[in-house]
Structures are given as C-alpha cells and as structure tokens.
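Got a structure here, written out as structure tokens. Questions coming.
Every protein chain of the complex appears in place save one, which is left out.
Coming up: chain A.
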Amino acid sequence: MSTVLLHLDEISRRYGAVTALHPLSLTIPTGARHAIIGPNGAGKTTLLHLIAGTLAPTEGRIVLNSRPITRLSPAARADLGVGRTFQHPAVVDQLTVADNVALAIRRRLTFAVHQRAGHRALRAARVAAALQQVGLTGEAATLAGQLPYGRRRLLEIAVVLAARPRLLLLDEPSAGLDPAEISHLTAVIRALPAEVTVVLVDHHLPLVFDLADTITVLASGQHVATGGSEQIRNDALVRDAYFADTTPATTRAPRKGARPTVLDIEQLSAGYHGAPVLDQVDLTVSAGTVHALLGLNGAGKSTLINVVAGLHPARAGTRILLDGTDLRASRTARHRVALVPQGRRLWTALTVSEHLAMAAAAGRRFGAGDGPGRDVADILDMLPVLRNKLRRYPAQMSGGEQQMLAIARALLLRPRLLLLDEPSEGLAPQIIDQLTTVITGVANDGVAVLLAEQNQRFARAVADQISVLDSGHIEFTATTAVLARPDAQARLAELLGVSTAGTVA
C-alpha cells in the first residue's frame, strides 16, 4: 500500500466573479503517474498553479506528505520537493542551456574551499547528466533564447529534473514537440525513479494513456471523473466533455481549377548569428489553398513563417513575392499578411473585445478595397468560445482560449495570406476539430494559408499541400492525396522520426 504524497481538500479558485476551479478533492499516492485532462478552460493549469503555490486557493487545503502547505510560498514548496514546468517554457533566455540547468542545482552555504571545488564538479556532472537525459548535450553552450520552441520545452524539463523533485508537475509537456521528441519525452518520464510522483496536464492523449495510471477529467472548472485509463476511455460523460470524434480525420478533397499564386518564395535563406537555418527554400501558396509545413523542431518552420511575416531578416538573394510584388518586411499589414504566432503574443493590457476592435480597425483600413469582409460578429460566430469572454484579459483565459483569440485577431485583418505557427498547440481535440473547420472556411473564402504544424492529423485534415522541412531545406512537397500512398507514408515517417499513427490525437 503506497503512502499519500499529495492531498487536495476541497480546493477552489475564483477570479472575481469567475470560478476557474470549483471545490475539488484529490488524493495522489507516492509514485503515481496522474494525468489531468479536459477541454480548454477546464481549470487544469489553475490546478497546477494551486499545487505549486503560484496561486493561492480561494478555499480549501493542500497537504504534501502529511504537511499542510496551503500557505507556503512557491519557493518553500520547491524546497519540499515540488518541481514544475509552465505552459510556456520557462527558461532564462539570456543564459546558456547549461547555466539554466545549473540554476536548479542548489547547495547549502559552504565556505570551505575544497568543499566548494567538490560542489562545482558535482554540479557540472549533474548538469551534464540532466542535459543528456533530454538529449540537449550538444547545445550546452547555446543561449536558451536561441533554441527552437520545442527544444526550450525539453530544456525546461531538464531544469526541473535536475532539481530532483519528489512531485513533478508538468503543464502540457508535449505541446510544440515533434513526434520523435514526444516519444523521447515519454521515455524520460517513464525512466523517472518510482518514488517520484508525476502530475501531468496534456492534450496529447496517446502520451496521457501511455504514461498515466490514473486520470482526472475536468470540464469548466468542475470535476467530471477520476479513474484508470480504461475506465476514463469508456466513460460516457467524459466522452461528451472532452473526446472528439475518434474517426480518422478526412483529408481534403483537392480544389479544382487553376488558382492564382498569392505567395511565391524564391531562394529563401535565413539564419541566426551566422548559423544558417533555412537554405534556398522555394515555396508557393495559391489563393484558397492551405499549405502546411511539417518537420522536426529546429527544421526551420517557425523561421520560415517569421521571415514571411517580416519578423526575421532574410539573407541577400531571397525573394518573397505577394501577388507578384515584393513583400516588404515593414509593410506586411498593408499587404494584408496576418500572423498567428507561436506563443500567441497577445496584448496583456487589452481585453478580448479590445483585441478584436483593434484588429478590425486595421482590417478596415488596409482591406477597404475588398468589400465588407468579416466583422467582429462573424468572427464570434466562427469562434463562439470567445463570445462570453469579451471583457476578459488574456491572463484570465486558458491557453486554448488565448489561441482562439490570436486566430480571431489575425482573421479580422482580412488577410490575403494567413500565416499560422503551430495553431493546434495546446488545444483540446474538440477544439482542434473546430479549428479545422475555421481554417477550411477561411481558405474557401479565397485566402492563402501557410501553416507550420507538429500535429500531422490536423495538418492533413486542413492542407491541400504539405511540405516537409528537414535541416533547412524542403525535403519534399506533395498533395495530401499523394501523402496517403504507402511510399510517401514511409518517407514521411523516416523524416519525422516516427510512424504517422503515433501522432493521432
């Protein structure tokens, strides 16, 4: 019989009039692998904040290892063995990868020189071990801010593991990771010592079912069910609350007829600090079609999107044409190129309705020639999740709701070219299906869409064409129909590191 490590006693959290989490009781034994799943806005991240101490519960008690910790600061809880990752990788961008990990390895004050030397050697060894654990050894001297998004997430996991927590809280650890990295992450978590307790929030259900022995389902801040993975899979309530239609997504029917090219990229090269990331990439996107970029983390997907959006400089020799004219980085709004960036980049001081008003004003200004276009009401019909949150600030919304807002903001710009950098990241399966409908609808209106994705199922559901980026160049481009052929499947699996079946979520 295992001992209880964490006990939550009727904890709840309200933000003003909004209840993010209704009273919830949970008992998690030592060594458990406990997953928390639920749709966006279910209160999952709030729950992790309450356990880690970054938020205080409005009511209720938290007991760790028979000790009440409700009033302890996050740092004091860390001393008791609570380690956590954040929804967005929390690493210090200005420090190297190795220095980030070194922060986790703390020591008691000691003044004896020989002891200090011993500490230094010990710390270096533990840093090296933590980096090896997640496969970042080669990037030890790289600044964390220069790592691709997914690698930053792995770094954060290395940092937390290096602190040797007894209770590990992981907030969407697989978001933004490519399939190979997800398998690696699964292996890392599975290899943790049996006495380490893991509480995991994630939308990637294969990972959840693979790792968790117990699953708690939340929806709209309420507890729906807690049980073993089989039990949860078969629970009717849970299916209604969370699981999307589990039939495989259909690939899009190819669009008929010739369509004008909207985006024409020729010989695109770009890099960071002298190190090239993209090398002479050619790519086109036609009006009314969706072009998806797949590739491992670090392949250059985000860099490509950012160069087109004018956020990152291209090297000499690059040509980016929009409807046949040169796209100037400083005038992307005028050219009506809209971006849904990775990490959302919402305005923290503006409410949802202010975001929408701002974007609608820009849309009217630059898109006046195209007739009425979509207005705020149309967008709210399209993304109903935002409708009753118009007065909220981004910080008061869940990750998925923030993503919806970022998409709404981009659509209100009446784009001719819509760029999306991992739009499905952090979204619950049901919402991903909604997103598929939204993007398909946008393309049907004649907008050219270029998106970077890790979620292949989603990419294949929305895209007309898929390009696979590998080490800075396009390895191949194919229609989704061609991609369904076994030879193409094999090539894709080889390039992305796993079989495509593993990414169905």
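We adopt the following convention: contacts are C-beta pairs under 8 Å (C-beta built on N, C-alpha and C of every residue); 3 or more make two chains touch, one makes a residue touch a chain; residues count from 1.
Methods note: contacts and distances are computed from a predicted model.
Colleague: Which of the following names does UniProt give to the chain that is not shown: "Transketolase", "Amino acid/amide ABC transporter membrane protein 2 (HAAT family)", "Heme exporter protein C" or "Xanthine dehydrogenase small subunit"?
Modeller: "Amino acid/amide ABC transporter membrane protein 2 (HAAT family)"
Colleague: From the listed residues A:Pro74, A:Gly227, A:Gly343 or A:Gly446, report the one that touches the chain absent from this view.
Modeller: A:Pro74
Colleague: Given the contact definition stated above, which residue among A:Val91, A:Val198 or A:Ala428 touches the chain not shown here?
Modeller: Selected residue, touching the omitted chain: A:Val91.
Colleague: Please give every residue of chain A in contact with the chain that is not shown.
Modeller: 52, 54, 73-76, 78-79, 83-84, 86, 90-95, 99-100, 102-104, 106, 156, 159-160, 163, 271, 273-276, 279-280, 313, 315-317, 465, 471-479, 481-482, 488, 491
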